[in-house]
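Note that one protein chain is taken out, while the other chains of the complex remain in position.
Labels run A and B following the written order; every chain starts at residue 1.
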Amino acid sequence: MDITRFEPSNLYSAAVSAHGFLFVSGITPKNRQGDVRAQTREVLAEIDRLLALGGFDRSRIVSAMIWVSDIRLRDAMNEEWVGWVGDHRPARACVEAKLADPAMLVEIQVTAAA
Amino acid sequence: MDITRFEPSNLYSAAVSAHGFLFVSGITPKNRQGDVRAQTREVLAEIDRLLALGGFDRSRIVSAMIWVSDIRLRDAMNEEWVGWVGDHRPARACVEAKLADPAMLVEIQVTAAA
Partner (left out) sequence: MDITRFEPSNLYSAAVSAHGFLFVSGITPKNRQGDVRAQTREVLAEIDRLLALGGFDRSRIVSAMIWVSDIRLRDAMNEEWVGWVGDHRPARACVEAKLADPAMLVEIQVTAAA
């Protein structure tokens, strides 16, 4: 069966589809000046864009992994997440981790099903 | 194909099934007074319950992600894990991470296949 790779950079593809699933890379904000709410909004908008590349949308997300750079940012991140995810809540885990750039406060990775 | 969401809360679903897989959320203990062994037992019992909601059981787990709040707790967690998982050992990774509440010592996320 076919594997489709969307927007490959030198290190990874932004998303990859196979067997009816779309695997999206961990997405971090490009604009790192904002607070965790602004960064979360940017990440979720980018996830919307990447899901659409594969013909998916946020209602098809089945699992999500969220890293915050400080676990105390979880509540503020969640306030943005709740409005975005609506009734289509995936399985999820959220833990603290140091991300690629200290100015990144949040990274979100999702998997969607056709 | 259908996506089924089990026990949705405001942030996520406890488990989501799609294309023959069940994605269970990262499960943490509700009782945070106990040591890591007691917390692991509670988490694994909750995973048993959630797997059953989707018609799965622990013999169908294909991959597991485990976070411990201190990597030195890994051996004690593993002692509970070994007895629970029996011969049906999934692919697995286990790393240290700060969890949502400092009293949480372990979080476990599994994926099962029909």
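The working rule: contacts are C-beta pairs under 8 Å (C-beta built on N, C-alpha and C of every residue); 3 or more make two chains touch, one makes a residue touch a chain.
Because the structure is predicted, anything quoted here is derived from the model rather than measured.
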**Prompt:** Where does chain A touch the missing chain, residue by residue?
**Reply:** 1, 3, 5, 8-16, 18-19, 21, 23-26, 65, 67, 97-100, 107, 109, 111
**Item:** Where the missing chain touches chain B, by residue
**Value:** 19-21, 60, 62-64, 71, 74, 78, 81-82, 85, 87-97, 111, 113-114
